[in-house]
Each structure stands twice: as structure tokens, then as C-alpha cells.
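Dumping the structure here so I can ask a few things about it.
The complex appears here without one of its protein chains, the remainder shown in place.
== chain A ==
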């Protein structure tokens, strides 16, 4: 569910926090101290969830990363030794590289295709039916998308390889060859997310007031010029949100890999999360798995920070 529902921090969505301060203030009927008790009652269940399944596990995860722990015994404090091992672990560096390759293909392909699609929709067809059709893949589970393409891309009798053969090209071992395995995973993910991302950008396009375009056309701005000088800059907050969601989601690729190639061929698709899963659950090395998860967490935090800081994703030029 994460990607569907995950909307980072309202800081991303321009005006949310300011609004809250303004409108969130109850009018005079309330007295501040009286509400606290009621509020505690209302947030109690959510608070239990927050503490038990988010805060405590976060602290515990960091603690475990400094231990040797095989589930059966007790965690044993070993300082930073897990991290030292990670630094010298060729499988980790391979996983990082493979994941980075996947992320880059996804960003480029998905963002470009989605931007193009959004502009097409905005220009020639805005019907809900079309948007619905484009959204269909996104509603399917990763597992379903993976199996569907596993069949369509089969080397022997998959329809795509049939079509490739008709065009006179040699068949492609999409899942079986080391150089194709990651691009194939990225293609599956792009297929699933393209429409969703296009809809996000489309919503951003819709939010640009017409008067801006009218002013541009009165000033004699050419279409290309309008796109680069007006549309893209005004879309920046949406594009940053798309970028953040895509990057953070792609770094956590697991489902499609687990169902189709399970890390192979050789190490070609042993992405970070799959490697964590293998170390923690297959090899029962929970301390090491936790340390890997901390690293993934740090990478994501840094990426999000950079994107918010340098792309100013939380500021809109429309204000």
C-alpha cells in the first residue's frame, strides 16, 4: 500500500502547514486546557500504533544493528562491527550498484513518460475513462505485475519475444541474462507506475491557472518556450514530489524481484531490500540485516533531504 498512499510530509504540498495554523484554531467556544483530556482520548489508539510499531521498532532496529543476533539466542552487543563488515562486503556493494541502476532507469523512464503522458492528456483528452485506463496497472499488486510480465516476457513462448522475432531481431532473455535482468525489473515497475505518475503531474498541470498561459500567448511566447519557461517551472513542486516518491519507492524494490528472479541470475538482481531479506530471514543474521536496513534508511533520508533542499520542492511559484 505504501506507494499508493504515501504522501510525504505536507511540507511538500505547499500550503498545508500554514493553513493548519490558520484554520486549525478553534473559535472562541473552547478553552485550551479543557481540550487536552479529550484530545488524549481521541489520539490514544493512534498513539499506541505509533509507539508500538513505529517508534520502538525504530530504536530497536538501530540497537540491533550494533549486535550479533540470530533470533534464537539473545542479541549480543558487538559495537560497529556489522558496519565494518558491510564496508568490506562485496555483495553489499553489488546490491547498492544494482539498486542504483534500477533507480536511475526508473527515474529517467518513468518521469519522462509520465510527463509526456500528462501533457498529452492535458491537451487532447481529459476524460476520467482515459485516466482510469492508464491507472489500471497501478492498482495491481507488484506480485501480479511481476507474474504478468514474467509470462509475457518468457524467452520461449512469451508474446513479446514473438513480436521481437517477427521484427527480425534475436529473442531477448529478459529475466535470464545478467545485463537485461535489472532493466526488465525497471520496465515492469515503469509499466505499473507510469499512469499513476502521469496523473499526479496531470493534477499539477490542471492547477496552473489559464491566465498564465493567456498572458504568455499575448506576449507572443512560442509553444516550446511556454513549456520550458512557464509550464515546467510552475510544475516544479509536483515534479519534485514525483521524483521523491519514485526514488524512495524504487530504492525499496523487493516484490517483483522476489517473485521473478530472486536475486539472480548470479547477483544481477540482488537489490538492497532483497539482500536485507536474505541476510535477516534466510540466514538468520538479524544484526547484520538490521545494519543493512539502517544504511538503506540513511540513504533514503539523504536523498529526500537533498531533493527537498536543492529543488525547493516545498515552495510553489504560483503564490
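The working rule: a contact is a pair of C-beta atoms (placed from the backbone, for glycine too) under 8 Å apart; a residue touches a chain by one contact, two chains touch by 3 or more; residues count from 1.
Here is the rule we go by: contacts and distances are computed from a predicted model.
Asks: Hey, which one's the missing chain according to UniProt: "Fatty acid desaturase", "Multiple sugar transport system ATP-binding protein", "Carbohydrate ABC transporter permease" or "Cytochrome c oxidase subunit 1"?
Replies: "Carbohydrate ABC transporter permease"
Asks: Return the single residue from A:66, A:102 or A:149 that touches the missing chain.
Replies: Reading the full complex, the residue touching the unseen chain is A:149.
Asks: For review purposes, identify every residue of chain A that touches the missing chain, sorted by number.
Replies: Answer for chain A: residues 1-2, 4-10, 12-16, 19-21, 23-27, 29-30, 32, 35-36, 38-39, 41-43, 45-50, 52-58, 60-61, 64, 71, 113, 116-117, 120-121, 123-126, 128, 130-137, 139-144, 147-152, 154, 156-159, 162-163, 191, 194-196, 199-200, 202-204, 206-207, 210, 213, 217, 223, 241, 248, 251-252, 254-255, 258-259, 273, 276-277, 280-281, 286, 289-290, 293-294, 296-297, 300-301, 304 touch the chain left out.
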